[in-house]
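Shown next, in structure tokens, is the structure this report addresses.
Removed: one protein chain of the complex. Kept in place: all other protein chains.
Chain naming follows the written order as A, B and C, and within any one chain the residues start at number 1.
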Amino acid sequence: MEETLYKSSETYRDYTGSKMGMWLFLFTEMLLFGGLFLLYAVYRFKHPVEFHAAAKGLDTTIGAVNTLILLTSSLTMALSISALQKGNKRLSLVLQFLTILLGAAFLGNKYMEWGAKIHHGVYPGSEHLLIKGKGEILFYGLYFVMTGIHGLHVLIGIGVLLFMLIFTIRGTIDFENFVKLENSGLYWHFVDIVWVFLFPLFYLIT
Amino acid sequence: MQGNNEPKSFYESGGPHKGILSWIFTTDHKRIGLLYLASLFIFFIVGAAFGLLMRLELIAPGKTIVTASTYNSFFTLHGVIMIFLFIIPGIPVSLGNFFLPLQIGARDVAFPRINLLSWWLYMTGGILALMSLFTGDGPPDTGWTFYAPYSIRTGTNVSLAVFAAFILGFSSILTGLNFVTTVHRLRAPGMSWFRMPLFVWSLYATAWVQVLATPILGITLLLIIIERFFGVGFFDPSKGGDPLLYQHLFWIYSHPAVYIMIVPAMGVVTEIIPVFARRTIFGYKAIAFSSIGIAAVGFFVWGHHMFTSGISDTSKAIFSLLTFLVAIPSGIKVFNWVASLYKGSIKVDTPLLFVISFVFLFCIGGLTGLINGTLATNIHIHGTHFIVAHFHYVMFGGTAFAFFAGLHYWFPKIFGRMYSEARAKFAWFFLFIGFNILYFPMFILGWQGMPRRYYDYLPMFHELNLISTIGSWILAAGLILMFINLVRSIKKGERAESNPWKGTTLEWTVPSPPPVENFEEIPVVTQGPYKYE
Amino acid sequence: MEQRQTGHAAVNYKTYILIWTALLALTAVTIAVTQFHMGGAGILIALLIASVKAALILYFFMHLRYEGRFFKLAFLLPIIVFIFFIGFTFLDVFYR
Partner (left out) sequence: MISGNSTETVNNVFLFILVIAIVLLISITFTMIYFVVKYNRKNNPAPENIESNLMLEITWIVVPTILVLAMFYYGWSGFRFMRTAPENAMTVKATGRMWSWQFEYENGRKDAELRVPLGKPVKLLITSADVIHGLYIPAFRIKEDAVPGMQTFLWFLPDRAGEYDLFCSEYCGTQHSSMVSKVIVIPQKDFDSWYTAVAVKKGSAHPQGVKLLEEKGCLDCHTTDGAIGVGPSFKGLFGRRVIVIAGGKEREVFADEAYLKKSILHPGADIVNGFTDIMPPQSDNMSEEEISEIINYLKELK
């Protein structure tokens, strides 16, 4: 009897409940980034001119390309769920794989961008940066910390999606039971939204 | 445990694992609640030991037992352990885990495995915090607030302690989102929002605060670590940073955290009063809404921790005004509790005894809070022993006394045994007297101007410090007596029936201790929680 | 056992592709607009467009459109809280 009871609680499914949990988790993520945006707001308010000057050091094209990549990955993510729901497992797998690929491309791009900056001696605590104005030190501090933590989220997202890919192949996720994939999608889109705000705040300062 | 017809208790059927593994890998909310209870107990003892050592050092001016830097790490660790490992998780993770599903007629919380993960994270955080004592360049010496830029400059092991607190925050978030989802999704049929026990209301309000406030602490602590390793300069004035922003971020979390600590305690008190007065609670909705009200307004008053920090006078005035508004729902609760005793049929058993002393001590804590919230007086007592006394009256006299009340109240349900009533009251006497001797002198000390976190003090403060230290010994004796009574009764106490106090909430309808699945059949609820007719 | 499934019907591909096009268009608009130096107004416009983009993602990609009342309302909570955090911090920073 005990065994069956255990089984029953394992197979007990509450889709709304699972999604609720995921959304609540995303709320915490929103406020985690919120703390950083608060810092950004204060320091930009204090040093508007220096932020402007410092932002010229960032390449708008790279930022725009990364925005394009991430928005497209959000599309493939959303499509993959629809495909699965419609019973098209193959298409869903392809789309999931594409999402991962685009995520990796985003990170690759970021890596090059960071690499170039560090190569030019611009990184937190570098001598090159410390001789500049306080606003610029803070701008690049915020740039590295915020895009860094965002990049970490993309990396985690890729990891999660890899698991989802395996689950879908194995059939643990199918057209009837896709809440895991949907929750991963929520996370992925959330990370995308963060970037939607980071892009104008760092690359498009006028 | 009893006849063959009764389902086996959750002690006897541990799932797929055996022995200790059946505990540390359990997903049963009751077992997790007990895991937490045991871990809380251990950390509480460690924290209390640091507290006693601090008091011993302060028994006389000058060096008594330790050096200044050791003393500084004593109060840091006392704060970190008591706040992050005991009083913030405290009631929700132990009593809440155990009784939330039982009180709403559910078999478990919404995410049992996340519940277990949250305990594991809690233990990881706790062990890391203790490890910061023995590794690196000595235990942290910043105070539990980790104020920048000192926390960035000091050579002690701040990074590890901060990382521990970060992990504990994660654990707290997981508990919060679990409880919110549980309350939304798993209430038994007929259990409408206003038929929920008020303890559940308080846990629900708390869970939202945990979800919305804790991430700010997470990022703040992460930034301290980043500052220490990479020198980004967010809080370092020489690089343009603003140390006051650290304080803003820190208190944006840590003031709501005060309500994470006290609101569940208020919930426990609200459960106990009707049961021992054998009458319904007075003003159910007022109490429920005041829980939500405290939780909501609590988000917007953090600035009162910064009245002397150099923030703008405009923001001080607004924060002070809002601080007074948060006092009102707390007042409503106190008045409703007292009114719930009116025309009851009262028996002062140990749980009610603790509750009555809770109301008294909490009133002192709350009313002195008005003195702190007032701008003019705050300037004088800010950062003095007055504050230390105030928050110990709220946190220890409030939360911990309510925790003890809840432990006694639910003891028969959790363990299926009764504790010794006479011994429990005897221990209460020492606790209550010792508590007041320990903390009341600090109000006077603070008003006379003795700052907190002082290793050494002027001779004029000696007498009151001596009295306070003596009080700490009486309080410790009370704690020991209480714990001995409870621990002993787990095995040796009389068997308890399923409803020894004649409570009316759902947890009293199942056997003591409850079976694994809580309810053989999910109950259908047809009325409010405190119906005595 | 009991299954409380509240999955919504699959959203069709066309909707998603339409939203994606809109997102790309909005990105292009932000970049174009911010090339003119407009000072304070620039950041407002950029943030406004970013918010519209975020709303599209939330509403369609994240299925808020198809969810119940709890999801639609609860998600406003962290936003309101965050606005207050910033606002109250600025009471200090602005008047200091």
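Following the convention adopted for this analysis, a residue touches a chain if its C-beta (ideal position, glycine included) is under 8 Å from a C-beta of that chain, and two chains touch if they have at least 3 such contacts.
The shown structure was predicted, so the numbers you read here are calculated from the model rather than taken from an experiment.
All shown chains touched by the missing chain in the whole complex, by label: B.
The missing chain, though absent from the display, is touched by one residue of B:136, B:231, B:449 or B:523; that residue is B:449. Among B:65, B:321 or B:524, only B:321 touches the chain that is left out of the view. Contact with the undisplayed chain is limited, among B:53, B:77 or B:244, to B:244. One of B:24, B:188, B:292 or B:375 touches the chain omitted from the figure, and that residue is B:375.
Interface residues of subunit B with the unshown chain, by the touch rule above, are 68-69, 72, 137-138, 141-143, 147, 149-150, 153-155, 237-238, 242-244, 277-280, 282-286, 308-310, 313, 316-317, 320-321, 324-325, 327-328, 331-332, 334-335, 338-339, 341-348, 356, 359-360, 363-364, 367-368, 370-371, 373-380, 382-384, 448-449, 451-458, 532-533.
The rule is short, and it goes like this: only the chains that are shown with their structure count from here on.
Comparing the chain pairs A-C and A-B, the larger number of C-beta pairs in contact belongs to A-C. One simple way to say how far apart two chains are is to compare their mean CA positions; for subunit A and subunit B this gives 35 Å. Centres computed as Cα averages put subunit A at a distance of 15 Å from subunit C. Looking at subunit B, one finds that residues 184-185, 212, 216, 245, 248, 252 touch two or more other chains. Residue numbers of subunit C whose C-beta contacts span two or more other chains: 4, 70, 77-78, 81, 85, 89, 93-94.
Contact residues of subunit C toward subunit A in the complex are 1-7, 9-13, 16-17, 19-20, 23-24, 27, 30-31, 34-39, 42-43, 46-47, 49-50, 53-54, 57-58, 60-63, 67-68, 70-71, 74-75, 77-79, 81-82, 85-86, 89-90, 93-94.
Those residues of subunit B whose C-beta lies close enough to touch subunit A in the complex are 13, 15-16, 107-108, 110-112, 114, 173, 176-178, 180-181, 184-186, 211-216, 218-220, 222-223, 226, 230-234, 239-242, 245, 248-249, 252, 516-517.
Here subunit A touches subunit C in the complex through residues 8, 11-17, 19-20, 23-24, 27, 30-31, 34, 37-38, 41-42, 45-46, 60, 64, 67-68, 71-72, 74-75, 77-79, 81-82, 85-86, 178-179, 182, 185-186, 189-190, 192-193, 196-197, 199-201, 204-206, going by the rule given at the top.
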